[in-house]
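Below is one structure, written out as structure tokens; the observations come after it.
Shown here: the complex without one of its protein chains, the others still in place.
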Amino acid sequence: MLSLYVPGGSFIHRAPAAVKLLILLIGSAALFMVSSIPVHAAELVLIAGLFHAARLPWRDTVRQLRTAMILLIPIFLFHVFITDWVLGLETVLRILVLLLLAVLVTLTTKPTEMIDVLEAAARPLRHVGVNPSKASMMLSMVIRFIPMMMREAQEILEAQRARGLDRNAIALLMPLLIKTLKMADDLSEAIEARGYDPEPVVPVWRKKG
Amino acid sequence: MTTRDMVFVALFAALTAACAVFPPFQAPFVPAPIIVQNIGVMLAGSILGAKRGGLSLLLFVVLVALGLPLLTGWKGGFGVILGPTGGFILSWIPAAFVVGWFVEKYWHRLNFWNLLLFNVIGGVIVVYVIGIPWLAVVANMEFGKALAGSTIFIPGDVIKAAVAAAVAMIVKRSYPLVHA
Partner (left out) sequence: MIQVSNVNHRFGERAVLTGINLSIRERRVGVIGANGSGKSTFARLLNGLLIPDNGTVIVDGLDTREDVKAVRRRVGFVFQNPDNQIVFPVVEEDIAFGLKNLKLPKHEIAQKVDTVLAKYGLTHLRDQAAHLLSGGEKQLLAISAVLVMEPRYVVLDEPMTLLDLRNKKLVLDTIHTIEQPVILITHDLDHLQDFERVIVFDEGRVVADGPPREATRRYTQAMA
């Protein structure tokens, strides 16, 4: 509901999230190293094939790209007038490849799978005092509270609209903040009542001292 | 970090996301629309301080990258982060941290005017310092041109900093969270 994930059974959907994220990471770096119009055109054809294989509905893909497209046009025009159209085409194609690749990963991977990958990737950071289980608990809490806070914000917006205050940022933010601060107290109590113990992970370089 | 700290970090990330519900609005004599979500970034730093504020925005940006449509206009996904305006989004993490760092340092002397200044340093200057070169590189633009194109946002950003300062001062009086 909250995520952009589109369920499906293609090999891209089933591929491990770690692999997809790694390819995206390497791919995005490579794009800046090798930049030419024929290469990007070939990449576009390849990505179009992947989108076809993933059987993603056009609607979701287009919706994801629409806002980016609005940016691509001025970037292209900028180059046409200031530098030259070849560089403009190359730049726009490169951004397009990058965006399509990222959209493909976003639409075919469940956020929970990506959280698991992040938790695994963050494990080595334990040595500098980062606690991966705490981090993933906080991520879960954010996902839990976003829909609630959005509904709250919606109600505030409607209430202030009725009073003609919906153009007043302070009148919108203040009630939302008060709600947040009150909720924070209740929630901390509830978490501790259920036996949660935020035992600190002591960084190794501090243990020695 | 205590349980309460974790809760604050998580709730302010959710709060920043919830600000996407408020539509951008137009102020008189200001060329670009004012996006309420950017005020959330400054508030996280002003109310929670450096570490908790920065972490809060880190969580928010991670969730955006993971594909949750949390940005104003229901945008999200890795593409937004890697795209031409990705630097502005990523800059929110150090922005909240920098605002929070100043707030902690000047906590006992905090007033509307110096908080406004801190919000401008963290929430506007830091954001531009990261966002504009990013835009220049991704879009193959000259740095000066990218900078010139971004100036229309400056008046709106100063208004946001003022709103954040006013709100954070009210919260500080009734619910001080930095040196409680």
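Order of writing sets the chain letters: A and B. Residues in each chain are counted from 1.
As a convention for this text, a residue touches a chain if its C-beta (ideal position, glycine included) is under 8 Å from a C-beta of that chain, and two chains touch if they have at least 3 such contacts.
Small disclaimer: the values here were computed from a predicted structure and weren't measured.
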Chains in view touching the one left out: A
Options A:Met148, A:Leu165 or A:Ile178, residue touching the unrepresented chain: A:Met148
Touching residues (missing chain, whole complex) on chain A: 1-2, 137, 140-141, 143-144, 147-148, 151, 183, 186-187, 189-197
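Note that only the chains that are shown with their structure count from here on.
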Residues on chain B engaged by chain A in the complex (per definition of touch): 1-4, 6-15, 17-22, 25, 34, 36, 39, 43, 47, 55, 59-60, 62-63, 66-70, 73, 75-85, 137-142, 145, 160, 163, 166-167, 170-171, 175
Chain A - residues contacting chain B, complex: 2-5, 24, 28, 32, 64-65, 67-68, 71, 75, 78-79, 82-83, 87-88, 90-91, 95, 98-100, 102-103, 105-107, 109, 111, 114-115, 118, 134, 137-139, 141-143, 145-146, 148-150, 152-154, 157, 167, 169-170, 172-174, 176-177, 180-181, 183-185, 187-188, 191-192, 196, 198, 200
